[in-house]
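Every protein chain but one is kept in place in this view of the complex.
Order as written gives the chain letters A and B; numbering starts at 1 within each chain.
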Amino acid sequence: MSFLPYAVAVWLFVVGLWGVVTSRNLIHLVICLTVVQASTYIVLLGIGYRTGAAAPIFADIPTGTPTVDPVVQALTLTDVVVEATVVALLLALAVQAERRFGTLDPKEFGALRG
Amino acid sequence: MSRRVRLAIFGVGVAGLAALLVWGLAGLPDFGNYQGRYGRIVARSSVPQRKATDAVTVVTFDYRGFDTLGEEFILFISVIGVLALLRTHRDTEEGDDLEVEAIRRAPPPSESLALLGRVLAPLVLVLGIYIVAHGHLTPGGGFAGGVVLAAGLLVLYLTTGRIALRRIRPVETFEAVEAVGSFGFVLIGIGGLIAGAQFLHNFLPLGSSGLLTGGTIPLANVSVGLAVAGGVITVLSELLDQRLLRRAR
Partner (left out) sequence: MTAAAAATPALTALQAVLLLAVAAGGLAVAATRDPVRQAIVASVFGLLLAALFFAFQAPDVALSEITVGTVALPAMILLAVARTRARAARAGAAGQRTGDGRPRNPGSEPT
């Protein structure tokens, strides 16, 4: 039962990949990539969790109480915001591809010409 | 290769990948049984060493500040990529005017919506400033607060059709804000070098408690908040087509 977080992470990874492979719209494809990203966040936070521990904010608890790992939270925190702008870059690529090929369907794309 | 064959190959591949992932993740310690010592040491020493109570922000901006510098430049480069992609062909393509006209011909937001936006946006902006400023004491910090600031400006745009005051030229302002934020973080790092220690060393005096503790951490919070807010607004306005924003109505 305690494998459920990692199982959900694997499930999200697979579902996101399935969405990418069967996509007919570039924008839909980019959103499925965010689902894959969510699976990595769950793995990271799942690793750092300690049963019965508190959040690593010592504003109201004394120093030394057991808390969950703050390092993986720092990694996930910066990742969440930065990946939003990377998704924006991918969406700009999709807009540009639509401008060049006239369609958002990945199967209709021809070869890239300079 | 037909679609069915491709999907069959994908199915086999993803089944193998899932099996590998499950096998790999099963080798980790049980959920809830975190064994690492580094995290425990960091959590225990963030208050005595840096006088800042939010251990996650201390890790992001002080103990692992170099990683944050790299992430911030990923953000910077993504924004440059969006600008490069969406600006180059703008004036050479026919039919761009049609695109702009289509968006401009949409009816303007109603008066009650504009009033709601004018009341709500300053509240959201103040909340964003609070989250950025108190990042080293309570949950939040530069990244979360920067996105809240950008969301406040987005609320203003959605409800009033105007993204900034009439005298500010919105496009150039937010690009400058983002550049200042990104470079500010580098300057803080160089300040550590000038103070005689390594890059990104925490060289400012640590307070004892309250808002001005943590040395360089509040400054880093502010600069990252500016960088993130400027970056998100620049990207959103570029996706919208900046020509609509350039002439503030």
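Rule of thumb we're sticking to: a residue touches a chain if its C-beta (ideal position, glycine included) is under 8 Å from a C-beta of that chain, and two chains touch if they have at least 3 such contacts.
It should be emphasised that the depicted structure is a prediction, and the values quoted were computed from it without experimental measurement.
Colleague: What are the shown chains that the omitted chain is in contact with?
Modeller: Result: the unshown chain touches A, B.
Colleague: Touching the hidden chain in the complete assembly: which of B:57, B:216 or B:234 does that?
Modeller: B:57
Colleague: So that we can see where the missing chain sits, which residues of chain A does it touch?
Modeller: For chain A, the residues touching the absent chain are 1-2, 4-5, 8, 11-12, 15-16, 18-19, 24-25, 27-28, 31-32, 34-35, 38-39, 41-42, 45-46, 49, 51-57, 66-68, 73, 76-77, 80-81, 84, 87-88, 91-92, 94-95, 98-99, 102-105, 108.
Colleague: Even though one chain is hidden, which residues of chain B still touch it in the full complex?
Modeller: So the residues of chain B touching the unseen chain are 30-33, 54, 56-57, 95, 98-99, 101-103, 105-107, 109, 131, 139-141, 143-144, 147-148, 150-151, 154, 158, 161, 232, 235-236, 239-241.
Keep in mind that, in the parts below, only the chains that are shown with their structure count from here on.
Colleague: Chain A to chain B: how many Å between their CA centres?
Modeller: Here chain A and chain B have centroids separated by 15 Å.
Colleague: Can you name the residues of chain B that touch chain A in the complex?
Modeller: Those residues of chain B that touch chain A are 6-7, 10, 14, 17-18, 21-22, 25-26, 28, 30-34, 36, 38-40, 42-44, 46-48, 53-60, 64, 67-68, 71-72, 74-75, 78-79, 81-82, 85-86, 89, 93, 137-139, 141, 143-144, 146-147, 228, 231-232, 235-236, 238-239.
Colleague: Could you please specify the touching residues of chain A with respect to chain B in the complex?
Modeller: On the chain A side, the touching residues are 2-7, 9-10, 13-14, 17-18, 21-22, 43, 46-51, 55-59, 63-64, 66-75, 77-82, 84-86, 88-89, 91-93, 95-96, 99.
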